[in-house]
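Sending over a structure as structure tokens; questions will come in a sec.
Heads up, one of the protein chains got dropped from this complex, but the rest are sitting where they should.
Moving on to chain A:
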Amino acid sequence: MSDVAHSVHRATPVTTEPRLTRRILTGTVVALVAVLLFAPLIAVFAEALREGWAASLEGLSSPDAHAAIRLTLIVAAIAVPLNAVFGIAAAWAITKFDFRGKAFLITLIDLPFSVSPVVAGLALVLLFGANSWLGAWLIAHDLKIVFAFPGIILATMFVTFPFVARELIPVMMEQGRAEEEAALTLGASGWRTFFTVTLPNIRWALLYGVLLCNARAMGEFGAVAVISGKIRGETTTMPIMIEMLYNEYLSVAAFSLAAALALLALVTLFLKSLLEWRYADLLAATRRH
């Protein structure tokens, strides 16, 4: 396909720009990508290894760093599956049924994408903090949400809320209901229909959404910074720990943790490209605009 486009491209110069324009434009764009995107990525690893591998690994092996890594992994392990459940439920309700107010509901699901993470954290503090009646009631029953683990989970879920649903809704919309209806007609139960018909159809899109959700969940900073209270070794996730170390001028330690997160980002990008390349027709992202 691209070969055909290529030869057509050469044979009909009226649908492209003059060669010099093309070269200048390509050169400018590649140079800007190098400066804006590649340079910061390289800087993370260069700063982490500034004093050698040993110093870098030492930065990763302090008890506080271990606690931060553990917390980040646990938070993602809870928040991401919960958001996946939400995404599947929302996509099922929205794409398999017709009801009023659907467009408004989709807008509400998208809301976290345009709300500042700090505002999200603030909103959670106002809802569950000691000042609100709900917060007072929770504290009276010894349930701490703000400045504690549940708050971090909620904040992470807020900022990553739309990822899975956003990916699944267009895919399931396109697939329609015919296959599920056929399965039911043939006598399959609702759950069996879901697991043997719907899930195989959406698995790559689901994986794609989960991948992006996970990357964002592990890296979330603003919302968690507000709600976690930044209690060292207790409520400090990796990004919060990076900020603390950086502010204490422990540059190598900060960048070592940052490099670990950057590696995760690279793995995410690699898997994402792989999914887009192998299963482009089963994903929404490659068709969305």
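What we mean here is this: a contact is a pair of C-beta atoms (placed from the backbone, for glycine too) under 8 Å apart; a residue touches a chain by one contact, two chains touch by 3 or more; residues count from 1.
We take it that contacts and distances are computed from a predicted model.
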Chain not present in the shown complex, as UniProt names it (candidates "Sulfate transport system permease protein CysT", "YeeE/YedE family protein", "Carbohydrate ABC transporter substrate-binding protein (CUT1 family)" or "Aspartate carbamoyltransferase"): "Sulfate transport system permease protein CysT"
Among A:71, A:138 or A:154, the residue in touch with the chain that has been omitted: A:154
Touch criterion as defined above, residue of A:78, A:123 or A:139 at the omitted chain: A:123
Residues belonging to chain A that touch the chain removed from view: 2, 6, 8, 12, 14-18, 22, 25-26, 28-30, 32-33, 35-41, 43-44, 47, 82, 85-86, 88-90, 92-94, 96-101, 105, 107-120, 122-127, 129, 131-132, 154, 157-158, 161, 177, 180-181, 184, 190, 193-194, 212, 215-216, 218-222, 225-226, 238-240, 242-243, 246, 254-255, 258, 261-262, 265-266, 268-270, 272-273, 286-289
